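A single protein chain has been removed from this complex, and every other one stays in its place.
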Amino acid sequence: MGLRSYVITRIILTIPTLLLLLTAVFLVMRVLPGDPAALHFEKKGDPADVERLRQILGMDKPLWQQYINYIGGLVDIGYLRQHGYPNLGKSMYQTSEEVGGQVFSAFPATLELAIYATIIASVLGIMLGVASSKSYGKTPDHLIRNFGTITYAIPVFFLGLIFQLIFGVYLGWLPTGQRISNVAPPTTITGLYTIDSILQGNIIAFVESVRALLLPSLTLGIVLSGVFLRLTRANMLETLRLEFVTAARARGLQESTVTYGYALRNAFLPVLTMMGLQFAMLLGGAVLTETTFSWPGLGKYMVDRINFRDYTAIQGAVVMFGLFVTLVSLTVDVLCAYLDPRIRL
Amino acid sequence: MPLLKIDSLDVEYRTNRGRIRAVEDVSFSLEKGEVLGLAGESGSGKSTLGLSIIRLVPSPGVIVRGSIEIDGTDIVKLPEDKMRLLRGGKVAYIFQDPMTSLNPVKKVGAHFVEMMQTHEPDLEKKVAIERTEKILKDLRIPSERIDDYPHQFSGGMRQRIMIGLAIALNPDLVIADEPTTALDVIVQAKILDLLASLRDRYGMGLILISHDLSIILERCDKIIVMYGGSMVEYAPNAELHKNPIHPYTQALLQSIPNIELSEQKLSAIPGSPPNMLNPPKGCSFGPRCPYAKEQCRMKPSLIDVGNDHFVRCFATGESAEVE
Partner (left out) sequence: MRKKTTKTPGSFSAPKTSGSTKTPRSFLARIIPGLTSLTRRGPSGWMVTLGIAIVLGLVVMTAVSPFVVPHDPILYHGPLRSPPSLEFPMGTTDLGQDMLSRVMMGGLIMLQVAALSVFICFLIGVPLGLFSSYVGGNFDKTVSLVIDAVYAFPGLVLAIAIAAVLGSGVINMAISIAVVYIPSYYRIVRSQVLSIKELTYVEAARSIGAKWHTVLYRYIFPNVVPSIVTVLTVNFADAVLTAAGLTFIGLGVSVDVPDWGYDLTNGRKLLTSGAWWVITFPGIMIILLALGFTFIGEGLSELLNPKLER
């Protein structure tokens, strides 16, 4: 089929999924609670206030029209060009604020956290998985497997709290609720402080942003590594028994080449697919991690808004999460097709 | 000095359920340029024997006893790094199923280049590619396909690639484990012809492993028949044709269908292969042998019956050595 046509087909197929996702969010956030505006006032509000809120948010219109406005807002290019973010409605808490703007400014922090956590989780998980598979049945294998099981059972926020205790209280490294301290953040190019500071040659900013990122991404990364560990190990064990691995050894290739170039290269693909699926789980953990470390990302935004009963904001955050997951899964699929020539057929 | 000399080799698999003696008391030698056939059913130990020559018997397999000398060096005791250099370079192995012997995510040409550069670290990539193209041409694979992936080739072509990999470094010994089993009959003949012509050209020693006795009889100078992990008969080709002694060999020869006969009753050997976890006491073929006697409860040893012909059976008339 060729890589290009696969990518195009895949992108086209994403549209119905997205639509389904957006509809689902609408159903949960607008339809399920009955009257979100009334809920905002905890059903004790002055009816006049409730009605005014409904008018501002466009909730006095019939449901189908709200739905059209909702979808329409997301694809409103004019709005996007004007504001730099899509139309996700207005905040219930402060109706002068656009949810889209808030969501977009909170998002890069989550993205950065997610990226580094994924890197830590996958590198840790894969390396341990390979080591475990190579020493099958012996002590290192058992130890590593237990590590994987236990880390999965630890609630990510608990680990975060323990880390804060150890590094924060006893070493004075508490989270400050900022992505960077002591220094001004680098000018925005990608929105990721680490990348931006390198791109500008700003070493101090880089160091400071890494310092802030360290504990949260380590926490999230460790808890998620277990899944990669288990999958890598299982796939490696199966792959190492396949004939082309023995055939490679029969040609006199070095054991490290065989382990990584032959076994892992082939065992890795399902792991990559899993990475895409796991990303969804990662985002859930990210919400908790951000709350624990007061990391100013989309997760913390969402949790804060819950306390404010700001349902439009919560809806906006959920939509953003959904878009993010869809995009990532698309990227992973394309990457898999690139790495494994057989998928494209 | 013979190219390959194996003496009293025992190979066991140590599993959770018990010990399996996959290869028991095997001894033979092979000179350069000779073609040796290893015939036997599945489970007879022939593949394990082949793998032990390159010391790649899969875990939990262990070479328990005996020696394997390649050009005089006993490789059983050799340190792993030296052994690794022998693999591919001095001794090459062709695996049974071409569909699964090549790295699916590696281009075919890259297989060759990688192997060459492993054995000759200073080799330039350009030179390696040139050599690869030449080998592919010899194998009648279009050299434009050097950057194709294994799954883009047919089974027969893949096996030719495997053979190409085996001879690429000019080994002295090539072991072909069921090289044609996964292929259809017409391709089978081509592959075997290819192996024969390579042997003629390069003069290497060739060990051909197969459960198909007719192939072995057709192509090999010397033949070893294996059953239940032991060598039951060893003879030069003509001698085996003329004078098969072991009842198993006789039964095998009889069961080969003759295409020229219009009516033929296909004979099979009654019974089934021995359970290697709990092998029969004495001669392993005893339970299925039409000539089995009281004696056969003892293990027969390999007896020289002349003409470079050895048999492990009491039917030769020699009395048993007490096991």
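Remarks
Chains here go by letter, A and B, matching the order in which they are written, and residues are numbered from 1 within each.
Note that in this section a residue touches a chain if its C-beta (ideal position, glycine included) is under 8 Å from a C-beta of that chain, and two chains touch if they have at least 3 such contacts.
Quick caveat, the model's predicted, so the values are computed rather than measured.
From the options A:Ile56, A:Leu161 or A:Ile195, the residue with contact to the chain not on display is A:Leu161. Interface residues of chain A with the unshown chain, by the touch rule above, are 13-14, 16-17, 20-21, 24-25, 28-29, 32-33, 36, 39, 137, 149-150, 152-158, 161-162, 164-165, 168-169, 174, 230-231, 234-235, 237-239, 241-242, 244, 266-267, 269-270, 273, 277, 280-285, 287-288, 291-292, 302-303, 306-307, 311, 314-315, 318, 321-322, 325-326, 329, 333, 336, 340, 342-343.
In this section, only the chains that are shown with their structure count from here on.
Taken together, the chain B residues at the contact with chain A in this complex read 54, 56, 58, 84-89, 92-93, 95-97, 100-106, 114-115, 118-119, 149, 151, 162, 165.
Those residues of chain A lying in contact with chain B across their complex are 241-244, 246-254, 257, 261-262, 265-266, 339-342.
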